[in-house]
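The complex appears here without one of its protein chains, the remainder shown in place.
Chain lettering (A, B and C) follows the sequence in which the chains are written, and residue indices restart at 1 in each chain.
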Amino acid sequence: MSKGGRHAYAALSVLAAGALVLTGCSKGGSDTGGNKKEDKENAQRQQATIKFGDAADSQGPAPAVPGAKSGGTISVPQRDSIAHLDPGQIYVSNESQLAQLYHRGLTGFKATSNDGKQHEVVGDLATDAGTTTDGGKTWKYTLKDNIKWEDGSPITSKDVRQSVERLFAPFINTGPTYLQQWLANTPGADYRKLLPDGPYKGKHLPNSILETPDDKTIIFHFKTAHPDLPYALGMVGYAMVSQKGDTKEKYDKKPVTSGPYKIQSFKSGKSMVLTKNPNWDPKTDPLRHQYVDQFNITFNQQFEDSTKALLANGSSDQTSVSFQNSVDAGNLSKVLSDPKMKSRTVKGYQPFVGQMNINLSHPAMQDKKVREAIAYALPVSPFQRAYGGSDAMDIPGGIISPTVSGYDPSFDPWGKKEKPAGDPAKAKKLLKEAGKVGMKLTFGYINSQEGQAYSTAMAAGLKRAGFDVQRQEIPAESYYDQVSKIKNNYDIFNSNWGADWPSASTVIPPSFDGRQIADGASNYSQLNDPKVNSEIDRINKITDPVKAAKEWEKLDKHIVKDIISIVPTGYFKQVQIAGSKIGGLAYDDILAGIDPRRVYIK
Amino acid sequence: MTSPIDVEDGGTSVVVDGAIQPTTTPEAKELQGRSPGQLMWIRFKRDRTGVISACIVIFFFLIAAAAPLIAKLYGKNPYTVYADERPDLFDSAGVPVQPNGGISGDFWFGLEPGNGYDVFTKLLYGIRTSLMISLAVTVATVLTGILLGVTAGYLGGRADYFISRVIDFLLAFPAQLFFIASMPVVVSLFVSPKDETPVYVRVVALIMVQWFLGWMSLGRILRGTTLALREREFIEAARVSGAPPWRIIRREILPNVVTPILVQGTYMLPNFVTAEAGLSFLGVGIVEPTPDWGQMFSKASTELVMQNDITYMFFPGISMIIFIVAFNLLGDSVRDAFDPKTAR
Amino acid sequence: MTTVTKEAGAPVPADAGAFLSVRDLHVSFKTEDGVVKAVDGLSFDLERGRTLGIVGESGSGKSVTNLTILGLHNPQFTTVEGEILLEGQELTTARESQLERLRGNKVAMIFQDPLTALSPYYTVGRQIAEPFMKHTGASKKAAWARAVEMLGKVGIPNPKERASDYPHQFSGGMRQRAMIAMALVCDPDLLIADEPTTALDVTVQAQILDLLKDLQQEFGSAIIFITHDLGVIADMADDIMVMYAGGAVERGTTAEVLRSPQHPYTWGLLNSMPRLDSDLSAPLAPIPGTPPSLLNPPSGCRFHPRCTFQDRVDGNRCVTERPLLAPDRASACHLTAEQKHTIFVEEIRPRLG
Partner (left out) sequence: MLRFLVRRSLGALVILILLSIVAFLLFFGMPRDPALLMCGKGCTPANIANIHHVLGLDKSIPEQYWIFLHNLVLGSNDFAQGPCPAPCFGYSYHTNEQVWATLMDRLPTTLSLTLGGAVCFLILGLGTGLIAAWKRGTLVDKTFTAGAMVISSMQIYFLGPLALAILVYQTHIFDKPAYNPISNDPVGWFTGLIVPWVVLSTIFASQYTRMSRSSMIEQLQEEHVRTARAKGMSSRYVFFRYAWRGSLIPIITIFGIDLGSLLGGAIITEYTFGLPGLGRLAVDAVSFSDLPLLLGVMLFSATMILLCNIVVDAAYAFIDPRVRLA
């Protein structure tokens, strides 16, 4: 449930290029200290991994937010308009975040602490997170009683079947593809061959793949074990679509909702009004509350605008909160240095980790000394700078970010925390040893404002170490399509990968499984290492998420330090602020922003 | 027939009977028999504003031409990322920690927020890029304007009709929109999207799109001038004497359209400079790290600069104002020198 | 009375009787190329009811003189010295508001090209009515009626309808009639007609001249008639003043000047004019050379570079000494009266036929 969708990220970059402020920029000396403290917190977080909840955990209603009151209207300024209302099309984080209020899926991530840092996966429409008896090949779900669509009709397994089968239809093209690939047991986009027209031309998935023996029961059959299914089904992209109400493409404009709120009106690019859904029964829902009567959401509200209004805290702004918007970089130090204002803020990590991919398909890059030299030489400070400094970006260690189970804050293989601008001397020495001083290094960069900024500085850093860097711009919209081609010209290029759920299983396998190498696949470095492949298979079968997380972190270190197919460039962060009358404020790591389900008016 | 002295004007026109011929003014003939070029030069030299403006314009072209030399003497280049070389001068967001954008003895114009390029050399090279492009566009548009304008005016008839309609059509184009939309297209004509876009391709593309929508006004003026010249006796005489059209155009018409070309040219160039900078400002022109005037404005309009380092935006801003003002004044002076009758 | 002519610069008492008296007028313009002396020491007088014809080539200062009378020069660039007395009132130093009261009221002007001299943006009627309203304080309606009346008087058919036409809807002759109507709308005492017929074709020219004469009789105005056409002036003027390079070179009654001209320049003018009764084989003889630059006028007699008779003057006087114009019937030339007479009778008249 993240904006890990690469096209979404590319699109965002384009938007950002248009003078939007994600680009960030902070005042001099705005580092508010406390990095050490954060590291400590992160270390604690490492132990707190995500468990699969049982039936008891999955029972509604959700635990009450302390001090919560009912009633009132919250206004929500958001920067980016929602493009999709059809759950199958939802992948981008701001859409997922809002969709928490009106779409429900089989499972969901339940915050087990009031700060939104600890979670477990529980059944949402299902009675539990899912049960498997064969290590993750077969998963059984049972629907709860009294679950209804907004029109009052019950949600049945027919709806679930419809929701799954329509994911194969051609018009569903922006949502996640895990479930489809698992069901079809194919990588890439070949899954569409399984049911090319979706359920609309009378064909359905056979019982050997998806079984719905009665109105309440759903059984998924996979050829290989997928212990992560409960996580995956918690994505809004796999939320339920009403079989009766399925209008194909038009569903994207007018979906049938099942959450505590229904969509009263939606004007793309402008506004959206959510009102209470009377057919939502809190007793069936372990995740959501219905404290507020109404949400008035307005789009195209830039970071500075929302920040400014919320800082001013006028009477109408007191009950206002943006789920998406960060505090704009210009106001960041002001907000963080004023205790009164700081009390209204929450901060946290976004799921993304920036990483410089080294294209292993190029012979020149297969020399480990060269890769090591790149790793030492590459400045990561430009990346931090381009996105607004230390309040918006952390200097990274490995590729498992602080919000993903297994993160190790002490991991810093290339000394970037000491020397964020790189270590050209060391790199030059390595390059000399390899006999490759002055070698050509083709650097593909995204043609966005940030991309231009950091790539020029990174190139300059690499040049100091003795590389002959050739920068090649790639249009932002097709950036990931270009770099994900098996045959591409780029020796190095940056990509930002975000976990789709807080398990390294959505980080390491997509990025490093050598058998996944294909045009458009996300193993950008084209790493095909037998040890890595076998480790991925081994860890993927571990059904205990806590144990799995430890193993993933070991593999992370192996890849980053010993194989060097990527060099991490940064952990994305943000600070958000709310009006003074907003209660229940929490930065939810999974949603990568303020949790909309628990806010209330004080 | 008499043309009374123009009292309102305060009369530079002691000029008497007869229409003013493009080649000579009767006054000139009477005084010393100087050629119009000499006469223009004399008038121009007398115009103090014009001479100062010309000096400023020449200064800009000189520093543009000598940018690499100046940078060498100064000991810096516009590509060094001082934010990484001298991290002590910047905070983590790339803002110079010293006041006034980090102006110091080392960095005369300070440092650029972000990657921390040296503003002084960046400005020099930026002026160099912008002037080079604008000069090329001016030359291209002038040549096209001459070619099509004179052809239309001289040939008349169908060719004239056709060219005039093309001019009308192109003038109805939303120019800026067209620039933005066509820049990627033109770039893609030269390179496949997978490859690096070399700087020269962007430069060529910028020249081409601006040229495409830049020549019409001059073309129209030259068409009108040629149309009028065509009816004049000396052209008629040349034609009757059997001179080929090409020769007539070259020997008789071109020398007589030098004035509008020179005057229009001096007005066009600064317009191309600002248009080019506008495109780079919108991000479709020259991009980082190639220094460019417009791209510096683009940088200046980021929140990073507007919030933290307002000093930075003055360097490209003031230098461009000086350049444009000087060039426009020069244009006025050139026009006045050629045609003293025009009211100011 | 004929034109009162006195020694240049001689003071004239205000009660001398002259209606308009110009005394030693100097007008110069500052230009980028230097100072242009457009009028250089000009004096003349004019009585009520008389017509003074001013003849000269372009740039001889005719128009400038008359614009200066009305104060229509641009004060920023122009220096005016000397006196212009209208009924004893000094005009060169008069305030703009005083001049405004005079213009179109006591002194009116008719310009050469009625197309450019009439505003294209307003109806003819309005343009005629405007000064009437301003100077007489008449109502809009009364002024309009007056405009229609004037249009009728100058011979525009259907004046009621035509008054609400725009100038471009009029023919050239009608436009000039409208100009005249506009000039005469306030019964001016002095009418300055600056080449009023030059832009018109010959038949219309004659009509306009007749009209002017008729109107002069009716209104009794004095007229200054500027032209370069001696034929026209013979018909119109009582007196003639010939101007060259900013100064008067000869003056006298029409008959005197045309019958026995005394100045080589006048001879030249007459020579260059075709006549119906002249021998067709006799060529016209234009004056050699071009008018002098007023930026840097020739020394001595301004006409000397073009004068074919300067060798008949003793010594170098034509080049060094500026000849003065004596009062009354006179010419500014160093030739003796006898020489003038002989040359005219023997050399010039035969050629004129």
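FYI, a residue touches a chain if its C-beta (ideal position, glycine included) is under 8 Å from a C-beta of that chain, and two chains touch if they have at least 3 such contacts.
Please read these numbers as outputs of a predicted model, since none were measured by experiment.
Student: Please identify which of the visible chains the hidden chain touches across the whole complex.
Tutor: Even though it is not drawn, that chain still touches A, B, C.
Student: Among A:Pro154, A:Pro475, A:Gly514 or A:Gly583, which residue is in contact with the omitted chain in the full complex?
Tutor: A:Pro475
Student: Can you say which of C:Lys134, C:Lys213, C:Arg312 or C:Arg351 touches the chain missing from this structure?
Tutor: In the full complex, the listed residue that touches the missing chain is C:Lys134.
Student: Decide which residue listed in B:Val97, B:Leu143 or B:Ala181 touches the omitted chain of the complex.
Tutor: Of all options in B:Val97, B:Leu143 or B:Ala181, contact with the hidden chain holds for B:Ala181.
Student: Decide which residue listed in B:Pro87, B:Gly224, B:Gly265 or B:Gly317 touches the omitted chain of the complex.
Tutor: The missing chain is touched by B:Gly317.
Student: For the chain left out of this view, which of B:Ile146, B:Ile235 or B:Val305 touches it?
Tutor: Counting the whole complex, the residue in contact with the absent chain is B:Val305.
Student: Spell out, residue by residue, where the missing chain touches chain A.
Tutor: 5-8, 11, 14, 17-20, 81, 83, 91, 170-171, 173-177, 180-181, 188-192, 248-250, 252-253, 268-270, 300, 302, 304-305, 308, 330, 475-478, 481, 520
Student: Using the touch rule from the top, list residues of chain C that touch the missing partner.
Tutor: Per the touch rule, chain C residues meeting the hidden chain are 70, 72, 76, 96, 100-105, 108-109, 111, 113, 116-122, 127, 130-131, 134-135, 166, 168, 179, 182.
Student: For chain B, which residues reach the chain that was dropped from this view?
Tutor: Its contact residues with the unshown chain are 6-9, 168-169, 172-178, 180-182, 184-185, 187-189, 192-193, 270, 274, 277-278, 281-282, 294, 297-298, 300-301, 303, 305-307, 310, 313, 316-317, 320-321, 324-325, 328-329, 343-344.
One rule holds for everything that comes next: only the chains that are shown with their structure count from here on.
Student: Out of every possible chain pairing, name the one holding the most C-beta contact pairs.
Tutor: By contact count, the leading interface is A-B.
Student: How many angstrom lie between the centres of chain A and chain B, each centre taken as the mean Cα position?
Tutor: 50
Student: How many angstrom lie between the CA centroids of chain B and chain C, rounded to a whole number?
Tutor: 50
Student: With chain centres defined as C-alpha means, what is the inter-centre distance between chain A and chain C in Å?
Tutor: 94
Student: Counting only residues that touch at least 2 other chains, which ones in chain C make the list?
Tutor: Expected reply: no residues.
Student: Give the list of chain B residues in touch with chain A in this complex.
Tutor: Going by the criterion above, the answer is residues 79-81, 83-85, 87, 90-97, 113-115, 184, 193-197, 283, 287-289, 301-305, 307-308.
Student: What part of chain A is in contact with chain B in the complex they form?
Tutor: Those in contact with chain B are residues 17, 19, 21, 23-31, 304, 328-330, 379, 381-382, 384-386, 388-390, 420-422, 442, 447, 449, 452-453, 456-457, 460-461, 470-475, 478, 482, 488-489.
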